[in-house]
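One protein chain omitted, others in place.
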Amino acid sequence: MKSFFKSEWHDESEKVLTLREKDLLLGNNVYEVIRTYNRIPFAVKKHFERLKKSSSIMQIPLAFTCKELFSIIREGLQLNNSEENREFRIRIILFSGGTTDDILINFEPLPPISKDIYELGVNIGISPIIKPSGWIVSPYLKISGQSWNMRSKKIMNERYDLILLNERGNVCEGTYTNIFLIKENKIVTPDILSGVLSGITRENMISLIKSLEFELQIRPVRSYELFESSEIFLTHTSAGIVPVRKMGEKVLIEDFTDNVTRLLLDNFEGFIMSDETNWAGV
Amino acid sequence: MKSFFKSEWHDESEKVLTLREKDLLLGNNVYEVIRTYNRIPFAVKKHFERLKKSSSIMQIPLAFTCKELFSIIREGLQLNNSEENREFRIRIILFSGGTTDDILINFEPLPPISKDIYELGVNIGISPIIKPSGWIVSPYLKISGQSWNMRSKKIMNERYDLILLNERGNVCEGTYTNIFLIKENKIVTPDILSGVLSGITRENMISLIKSLEFELQIRPVRSYELFESSEIFLTHTSAGIVPVRKMGEKVLIEDFTDNVTRLLLDNFEGFIMSDETNWAGV
Amino acid sequence: MKSFFKSEWHDESEKVLTLREKDLLLGNNVYEVIRTYNRIPFAVKKHFERLKKSSSIMQIPLAFTCKELFSIIREGLQLNNSEENREFRIRIILFSGGTTDDILINFEPLPPISKDIYELGVNIGISPIIKPSGWIVSPYLKISGQSWNMRSKKIMNERYDLILLNERGNVCEGTYTNIFLIKENKIVTPDILSGVLSGITRENMISLIKSLEFELQIRPVRSYELFESSEIFLTHTSAGIVPVRKMGEKVLIEDFTDNVTRLLLDNFEGFIMSDETNWAGV
Partner (left out) sequence: MKSFFKSEWHDESEKVLTLREKDLLLGNNVYEVIRTYNRIPFAVKKHFERLKKSSSIMQIPLAFTCKELFSIIREGLQLNNSEENREFRIRIILFSGGTTDDILINFEPLPPISKDIYELGVNIGISPIIKPSGWIVSPYLKISGQSWNMRSKKIMNERYDLILLNERGNVCEGTYTNIFLIKENKIVTPDILSGVLSGITRENMISLIKSLEFELQIRPVRSYELFESSEIFLTHTSAGIVPVRKMGEKVLIEDFTDNVTRLLLDNFEGFIMSDETNWAGV
């Protein structure tokens, strides 16, 4: 895999950083992760807009256009494309300077998603580590090195993800996923100020839910509501929608052939593929 | 300056890192900063203990001894010592692995401290960015990439430091300093759970205050108490005690020859030099 | 003085309540206090609307009209009017039932306001007792027996009022007053969700400020901002606007002839007298 750094392409094994790259080493940077579908980078414009928001909050200048970013990504895809690697996860890290000199772009193969997770669902838990709500830390900030995420990841063990609660005891999100509940035929997901990164897949899911005319509530969610739900599913870039089978000791899915999550799953890929906002700039 | 990385010494200009050093690039690491006095590293044992606590919270294994760390630091001091650079600031970053293979140690000259700050005092402000209290994020965690600190630093402008408040409106600390107030002849400093990193200089100052038999209160401090104080001073590793002249529009120091801060200033260096706990292991 | 209770008028000394009036004795009631100007009850319609909101939150039915209330008040004013008592403070307590059978209306002479408070200003302090913000307890609820108010009143001593802070360290209001600050020529007052009862005098003051085209900020106010203000004033029904001379040890008023508070004071009575919304229903 080749990475882009300071306007050049480098091999993974190549040593390119000195120990004085302070903004990289001390976390003064923001990032985005983009995936491809059929070798085409997905929702680049949306990721670019979010990167701009993040960088503006951190006062890291961003001095390139979405088009420039697009063309670097395309170049990287051509360089890294191969028989065995056809779909990619692309991490864009922006640090101090603000021009394309100041981005690091890593490419890695999109990890294969087992069909099982869509058929059987996954196990999740609730993290004992608190995430500050959006009243304390801006929820629009996508930076690495957030201790609540790193600490939760280390106690995740065999579970697919851990759900974090904020200081008010409300549900935020997983360490890399957003969460949706089905309660009495309504679909519920925490609001941004609860401490939720507005994931691109979350936004696409919200659009899909609206287009299917389900009742949707975007609001603070008490932690006990997780146990009052008839269905729970997660969303994230790499896997789209992931149904939850078990949360702690609670089994949510007995029969999974005919419920709301299944309906959303069956419609999700078609929906995002045909939604033009995801392909702007291609 | 030479840095230690993966058991070897490297020049500053040497490229040593690939773009796949994830734990370094994604903030999965803890750190400490040690200074020297008279070329001797100060309070190494205390910094080592704090690093151990930090790494244990982050579940980053730490598999070397204080003695091993000491000997690497000593080696680095000999390598970097020169006519123009006699005192150093030493940053130790510990990442994934846990052995001395997994530390990065940077040396840089201790920035010269202007005598003026001790005579005239400095200007500070209150940050509009909230720091989560110790009820939300462990106050024993010293990691880089904390957004409240980075964002506050970027709006500091000509001020010496900005003081952060927590989500309860109580005083925490500066972005790199601890804070002490004098109120009605009592010395007051925020408690750890308010969201305070227990600075080594803060701890030394607490010991000095006790030895001088001042009344000391370690407790939650309401933000308005900053304006009820007759004196305010900051502490941090590089400069020791720094008196505050002005906070926002409030002038604290008119005459600075005969007050509590002056008394502490006059006694601080003598105290830490003679306190054996600061020189353990030398 | 005669009071109205269960559809009848009673002397103050008359025993009218059994010990089984649970809703009265156990605090299951809401209330309003109305004053007169020139023997005419002031802003009755506004108080009635607020009583309705309060009673709806407490699920105490309110089954009479503003007109009915108005006519009882008028009757009481006639009964209680005398040479020595011309202006009144009228407390309306609504309990369980919901008809005019279920109101208690007390009349007492409006306490004489010393001219001095307008010329010299008053001393206030900050209460150590926390008031829950509107995120916890509905700010639209006017009930007696709130512990933060009662406890603050008991430590008020010679001060005119104590200002309460909420659990976020933000300014709410006094125990019976609302608060306004002047900061850099802007007028600032806490927003309702900070934990502020929307006083009728506060609302009138907001209208006056707008009509005079001052810049007004209604927003969360950090406690230290009290000390960054050039002027502070309080508002409450009995006295209108009250300038603050001293808060704790801070002297706010040196010369009080030519500032924002003075301008508002000079215009307040004229404004409320001519604003028709205050006299609806007369």
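Note that the chains take the letters A, B and C in the order they are written out, and that residue 1 is the start of every chain.
In this section, a contact is a pair of C-beta atoms (placed from the backbone, for glycine too) under 8 Å apart; a residue touches a chain by one contact, two chains touch by 3 or more.
Just so it is clear, the model here is predicted, and its values are computed rather than measured.
In the full complex, the chain left out of view touches A, C. Only one residue from C:E167, C:D191 or C:D275 touches the chain missing from this view: C:E167. Here the missing chain is touched by one residue of A:E83, A:E213 or A:E249, and it is A:E249.
Residue in contact with the omitted chain (choice from C:C66, C:L79, C:L110 or C:I130): C:I130. In the full complex, the hidden chain is touched by chain C at residues 3, 5, 10, 12-21, 24-28, 57-59, 93, 104, 106, 130, 132, 135-138, 141, 143-148, 150-151, 154-155, 167. Although one chain is not drawn, its touching partners on chain A can still be listed: residues 126, 165, 167-170, 222-224, 226-228, 248-250.
Quick note on the criterion: only the chains that are shown with their structure count from here on.
In this entry, chain A maps onto chain B through a rotation of 180 degrees when their C-alpha atoms are superposed, rounded to the nearest 5.
Rounded to a whole number, the gap between the C-alpha centres of chain B and chain C is 49 angstrom.
Centroids built from CA atoms put chain C at 50 Å from chain A. Residue positions of chain C in touch with at least two other chains are not found.
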